[in-house]
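Beneath this line is the structure, given in structure tokens, with notes to follow.
Only a single protein chain was left out; the remaining protein chains are all shown in position.
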Amino acid sequence: MDFTTTYVLLPTAKIIAVFIVVLLTVLFLTYAERKVIAFMQVRLGPMRVGPWGLLQPIADGIKLFLKEDIIPLKADRFVYWIAPTISIVPALLSFLVVPWGSETTLFGLAKQPVPAVISDLNIGLLYILAISSIGIYGILLGGWASNSKYPLLGGLRSAAQMVSYEVPLTLALVGPVMMANTLSTRGIVEAQKGMWFVVPQILAFLVYIACAVAETNRAPYDLPEAETELVAGFHTEYSGMKFAFFYLAEYANMIVVSSIATICFLGGWLPVPGLSFLHLPSFVWFALKVGVFLFGYLWIRATYPRYRYDQLMAIGWKFFIPVTLINIFITAFFLLK
Amino acid sequence: MSEELKNNPSPEKDKKEEVKAKKPVEGEKPKPAAKKVPPKPQIVVAPKEEPAEDWQKELIKKLGDDVEEAYVSVGEFNIVLKNNENFIANFENIKQHGFDYLADISSVDYLKFEGAPKRFGLSYHLYSMNMNRRLRVKVFLDENEKVPSVMDIWKTADFHEREAYDLMGIVFTGRQGLKRILLPDDWVGHPLRKDVDKVEGREEYTAKLVRKLREED
Amino acid sequence: MFKREIVELNMGPQHPSTHGVLRLKLKLDGETVVDLEPEIGYLHRGVEKLAENFNYLQALNLTDRLDYIAAVSNNLGYIETLEKLGGVEVPKKAQYFRVLLTELNRIASHLLWLATHALDIGAMTVFLYAFREREMILDMFEMYTGGRLLTTTFRYGGLKEDIPEGFDKKVKEFIKIFPSRMEDYEDLLTENRIWKKRTVGVGVISAEDAINLGLSGPVLRGSGVPYDIRKVEPYEVYDEFDWEIAVENGCDTYARYKVRMKEMRQSLRIVEQALEGMPEGEFRAKVPKTLKLPKGEVYHSIEAPKGELGYYLISDGKGTGPYRLKVRGPSFVNLQGLKPMCKGHMVADVVAIIGTLDVVLGEIDR
Partner (left out) sequence: MEALSQFLSHYLIYMIMGLSIVTALGIVFSKNAVHSVISMLFTMVLVAGVYLLFDAEFLAAVQLLVYAGGIIVLFLFVVLLVALHKLENLRLYNTYSLVSIVLVLFLIVILGATFYSMPFGAAPSVVHNIIAGGSTEAVAMSLYTKFILPFEIASVLLLVALIGAIILTKARAEQ
């Protein structure tokens, strides 16, 4: 392979492919959310645009594009403008190291199969955690810049929540990393060829799921935007595309944390044990596993009430963090033995 | 019955007095509307009877001279209290007698009501959880006459008294936070009074509001 | 620098969880409520003043608009007050049907409470489930009265008209379905850890305080006081049915939740019995076309879904309308419980407590 293909064309193609897929998934995740929850609540959900309302997300997107972009009079215009951007960029950047399959030829662009990941960083997992911690600023600044009480409360709440839950989230991922002996996302998946890490790391897995829901501000931890308390939380004053950015970031983050869960605990693109005779492409397995997680998100939202703010913090600091620390000790003990 | 007659003075006293005095005695539950098929339905008065039961007599005895009148009407026991310095003590007595639940305080403007001794009236509707009985304590007030608040005895009186003040203009003494509750704080007049034109208060209020808005501009 | 700053927050009148136009002036220390004052009157329409200018039948329409969730109960209370003063005997059939409709209305009102309360705490699915069942009841109301919310159901001396054909079939269908639906709600909430965490120990009020504050209905019964007017001072034919008062001793939001859940089951029992025992005969006593009531005053209270709904009616014996009609709305009085319940709790709990008080602003502001 020549230089141009390796360093310019292939990465560009990968980036474009990943981003198109991610954005489409986000779009239809909003549709899926409405449909799935609707069926759980014995109603139909969107039915008007296209067959079974399939074009609803596109209609929503167009609507948001065309909507008037309102900036509150007393808002800090610069911060108000930059907050949604800060929110969405890290969410999308996280996909840089998510391996969506084993190997790919990118529809024949590459002459021999290349790893199905944009960049296989040797600090892959650390990179995701680092970059996603930037996303907090979008919410915090968005809440502050609106110059209104409810958004500010929502912004502060969510920042405190995300900073707190980052700790157990990271600690829960230490277990799989210790077992895989690498931070590379591909490396972690390949280390699970014998056994998925969900079996030895079940404790970390459960904590991770709970923390992931909290980290993405979803029910039952959706306090930052708890509509019955804080109206709409940090994005109360936002409209149009800026609002759409926050919205997209939330769903992109959902996909990111689901992908990490798949990578670290459920064997990434590896087929489900016992079902490998199906010979499905690796990216299908990956998508299926991520899909299970996303469905879980919606299921939880349709089922559970909301925690109170102090209870949420108490669970995070007093329960999840000790449990993950114990899990690290147990893992270390068995690894050293 | 003699006391009752005192309270229904002159204008109606002549012929109709006979009717309403007799009617209720004949049957315990008169069905005037149901039976007397009208071209012109006859108006009768809900009967007033002497309190007969022990607890009623006991309560009247306990309150002593402060009771202006006590009677049973439509199966409800009424006590009319004097608005004097014993007012609060009397209510404490009533509470100790078992009436621990203050259901309601209603204010009435008797301006166009025939036979009322004074302009305003307050009706305290009490209930006893233990005895399962109800009692209405009434007090009549002249215009500008103030009445002590029972908020120290029943906290629930707070909203009721504020409402009576707001809509009827009755002032309660010995309590805090007596301000308007349903109407805006700068409203003029007390709309439930019978002599208040419905629109008057609103016009004045609107004019004030417009002035305020103009000043802000 | 270390001085604690008290923040004032205006909750409402436009806020998703103040159930209408209730406005709360909160004083917050961080997120803890230090002081709270309800500001009401945004929906004040002067119902009591209007009633003085209407005749008795017209004033019935006003009562619909008090607690618009439970219009049938309001109608019943008002009509019974008139009947008490007028001394008219209501036929058995009408009484049975009144009880049937009122209890259905109680279920509908509690379902709406359950829906919004659950939604406030974040359980979204219960909201839609509860509305589905409420729809069935509203359909029945529509079948009989033509209205779904503002029903203007009863008339002086009995019913507006005879029970329509096919009505009993609808009720039977509801009786068959509803118990299993109740199970669904309870499965989602009663033993749910998060639900318990949000409700147990929140908004505690002792029995003495509750009585002193004049609270009534499920709020009072949640504090362990078995005060239900249907039982202690039976009106209509409630004493002919076999049912129990729903009481819980928890004094908190969870207890009040359980009281209302129990109460729905009891109401269904009454509905079942009322439908089975429905006698034949007249649906309305013979009453004059223009209603005139004797001079006098009367206070009559019934157990509305929200608590003690009392009407204080004064008739001067001359006009065809009330001289003074005072409404003792349960929500109005229950709202006084908000302050002692909320003190020391967090903002999120305020939402839960408003939900548990089940206030309707139409009745508070009148």
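Going by the order they are written in, the chains are A, B and C; count residues from 1 in each one.
By definition in this document, a residue touches a chain if its C-beta (ideal position, glycine included) is under 8 Å from a C-beta of that chain, and two chains touch if they have at least 3 such contacts.
Quick caveat: nothing in here was measured; it's all calculated off a predicted structure.
Checked against the full complex, the candidates A:Leu23, A:Leu121 or A:Leu203 give a single residue touching the omitted chain, namely A:Leu121. The chain that is not drawn here is touched, among residues A:Trp144, A:Tyr208, A:Tyr251 or A:Trp269, by A:Trp144. Among A:Val36, A:Leu64 or A:Ala159, the one in contact with the hidden chain is A:Ala159. Contact with the omitted chain, checked across A:Ile131, A:Ala287, A:Ala302 or A:Ile321, is made by A:Ile131. The omitted chain makes contact with subunit A at the following residues, 3-4, 7-8, 76, 78-79, 82, 121-123, 126-127, 129-131, 133-134, 136-137, 140-141, 144-145, 152, 156, 159, 163, 166, 183.
Just so it is clear, only the chains that are shown with their structure count from here on.
Centroids of subunit A and subunit B (each the mean of its C-alpha atoms) stand 66 Å apart. One finds 25 Å separating the Cα centroids of subunit B and subunit C. Multi-chain contact residues, meaning those touching two or more other chains, do not occur anywhere in subunit A. Here subunit C touches subunit B in the complex through residues 40-41, 44, 46, 48-49, 84-89, 157, 209, 211-216, 225, 227, 232-233, 285-299, 301, 308, 310, 312, 314, 316-318, 323-324, 326, 328, 332-333, 335-336, 365-366, going by the rule given at the top. Within the complex formed with subunit C, the subunit B residues making contact are 20, 29-34, 36-38, 41, 43-46, 73-76, 100-104, 106-109, 112-114, 123, 125, 129, 132, 134, 136, 154-156, 158-160, 167, 180-184, 191-192, 198. Subunit A contributes residues 37, 40-43, 149, 219-220, 222-223, 226-229, 231, 301-311 to its touches with subunit C in the complex.
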